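Below is one structure. I have some questions about it.
Removed from the display is one protein chain of the complex; every other protein chain stays in position.
Take a look at subunit A:
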């Protein structure tokens, strides 16, 4: 009995244990499943919220005038910082209006300029959006806004516009267009494309038969094969006929080819492997030497490969390619009378003024100015971008009274170049050095550049300027530990200038030397440290890294890029790469140090080809601090923006 009970209990307990296990398992699973369930629910809500955010694609939209009035703005999402302010200061005032797209911090901005009303439309967004959507939105908003303010009049009377409803409409329209464009369409066949249409047209003109179209949805396979075979054979015959057509080939050959082409496909013939005597007929059959290439055959083969030079198909293709230009010429012929009148009015308006500038007017004028700039040693890319920016700002404007279009463009170019060459921050090195002296700091300047531009020479000039005109205590640091004679050259300069030199010979780490020099200056009471570095090519990765390390470790007050005025298109490459290396490897990624200013050397060797200054300033946005004009210590001066512009524009 007890055993029964025990066994019962035992089994019961086992079962209960089992049950409890099962229960435990069940509990565990359900507990584990809960977050999944929750996730699924939250996932669903995330989906909807994602859908919602996807709808609210742009972050903000601003409309403001060139004069500084904010006419309307909307912030769909709270915008951090002030991207519009940065946009104006860093892009629009830098004559980069033509780019219409910029990235600042985490925001992307795209803008549109309405020249007639001097209005900017800017859309701010994060992430990636389709350009077509943004452009559509901007142009629609511009049109709506135009309607809106047409009622209010013009000028400075409008200060704030209630644009909310219209903007919502624009956005909805743009969203709809985007959705429609996303729907996939079918592939076009060749005949539906423009090129196909042109080829077809040419074919018709020449009287050629249209190529047999293979039906897409064919019938039975067997039929299809037969059709294919017939088509192939017909095509081959056609091609061969064309090849042999014009030059008077022998009929026999063409007939032979026709016969060959029209013969049905031969099956494989059985080989005769008779061991015994070969019959004469068989010998003849097997003697392929009979079909020796004779004259007629040779001519036929030549025709086949060399062609008659009169291939219509090929011509049709070539014509379709050049049909574009033909169409243009036709248009010109048609509008000749109307064009003459138009050109007359344009000519008159050119003298009296009051003409509205259009793209066609600006194109040749800007091209002329662009080539003129390039002959003055401005880099091609910079001249291009500058004329693009000027073009964008002039399209739609009316010329003043008695000013020709050329002079309007010249004036606009002059103004934009002057704006570019005017420094956007103070470049008074002496004042900054004096301020640092008053604050008890050591003012450090680093000179960097490619080989042979004149770093050491101009460093000596700057030392002379700071010492004799500013009364500062200067220390020269020789961080060029590579070039033979670099330290000796600086020793000579330091003796001439009576300025101490900090050097550690050749082969050492320049960053270390610079650090020690600054410490030495601090302890010995020097005011300014001028650091000379070795010249290096902008493509040399390890050397650029070493330079960036030097700048990052010592964080100098002024990083001067030394460039020579003789450099042409390489200027932009040099400056961009140097700047980028410094920025990429700077000590504080949130506050990257790039090039602070430029020193233009050998200015006396270029007479009027002073374009290098413009190229370098355009690419970096930093000013030219000094200009070196000779070999002596006093041959150092500041750049005059107006003078350079006058030389460039003539």
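We take it that contacts are C-beta pairs under 8 Å (C-beta built on N, C-alpha and C of every residue); 3 or more make two chains touch, one makes a residue touch a chain; residues count from 1.
FYI, contacts and distances are computed from a predicted model.
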{"item": "Options \"Tubulin epsilon and delta complex 1\", \"Signal recognition particle receptor subunit beta\", \"Medium-chain specific acyl-CoA dehydrogenase, mitochondrial\" or \"GDP-L-galactose phosphorylase 1\": UniProt name of the undisplayed chain", "value": "\"Signal recognition particle receptor subunit beta\""}
{"item": "Candidates A:61, A:465 or A:618 - the one touching the absent chain", "value": "A:465"}
{"item": "Missing-chain contacts mapped onto subunit A", "value": "62, 64, 66-70, 73, 84-85, 88-89, 92-93, 118, 156, 159-160, 415, 418-420, 422-426, 428, 430-431, 434-435, 438, 465, 469-471, 629, 634-638, 641-642"}
